[in-house]
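See below for the structure under consideration.
For this view, one protein chain was removed and the others were kept in their places.
The block that comes next holds subunit A.
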């Protein structure tokens, strides 16, 4: 899904939190949003995912304005996901059920993603009994099972174990490369951005300072601010 942002402004109680003149995400891209705390990364991802409204500006999706139908083609996974108070299986099946899939289709799709995410053994477990890593895997599986065209991830691997991170990164890469899902991922980890993202946008004080191919931004940044950030000198805004 192509996403184009123009003159996006977000103001919180007269404090400008976001100001993006123009930025585009091409279909099939895997973007990483990096920057210090308070840079506006999560706010931007929520605005693109339509969970927050921009104070001004416009976003087009495949050249068209947002419609409620479009919401069925994109999804957001949060750092602390909310899982339904039911089993892992029911959590993953939910997006398919509301889309009217048949029982057999649901069974096949859920079993497939459970296997790929290595969470088959916990499929009958209630959501509130899961560890942080398991919960994140279930949230990602639930987001991927209906094959959205735009996947927005807000620090999906923060505070989880390395093994779970590896599985999640594998799945995100596979979703992007094999299913051509456009991915926008907010991450604090430069290592993760290097491993996973094709392109990276560096944000500071609500603005995109620099955006481009990952290698260029992380190894040869043109902005002094980006350079400071990648060298670990600008962690908190």
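Everything below uses one rule, namely that contacts are C-beta pairs under 8 Å (C-beta built on N, C-alpha and C of every residue); 3 or more make two chains touch, one makes a residue touch a chain; residues count from 1.
Simple rule for what comes next: contacts and distances are computed from a predicted model.
Q: From the list "Diguanylate cyclase (GGDEF) domain-containing protein", "NAD(P)-dependent iron-only hydrogenase catalytic subunit", "Tungstate transport system permease protein" or "Chemotaxis protein CheC", give the UniProt name belonging to the chain omitted from this structure.
A: The missing chain's protein name, per its UniProt entry, is "Tungstate transport system permease protein".
Q: Using the touch definition from the top, which of A:10, A:142 or A:204 touches the missing chain?
A: Considering all chains, including the one not shown, the answer is A:142.
Q: Of A:26, A:85 or A:174, which sits in contact with the chain we cannot see?
A: Of all options in A:26, A:85 or A:174, contact with the hidden chain holds for A:85.
Q: Thinking of the whole complex, not just what is shown, which of A:40, A:95 or A:156 touches the missing chain?
A: Answer from the full complex: A:95 touches the omitted chain.
Q: Just name the one of A:7, A:27 or A:71 that touches the chain not displayed here.
A: Of all options in A:7, A:27 or A:71, contact with the hidden chain holds for A:71.
Q: In terms of residues, what is the contact footprint of the unshown chain on subunit A?
A: Answer for subunit A: residues 49-51, 68, 71-73, 75-77, 82, 84-85, 94-95, 98-99, 142-143, 146 touch the chain left out.
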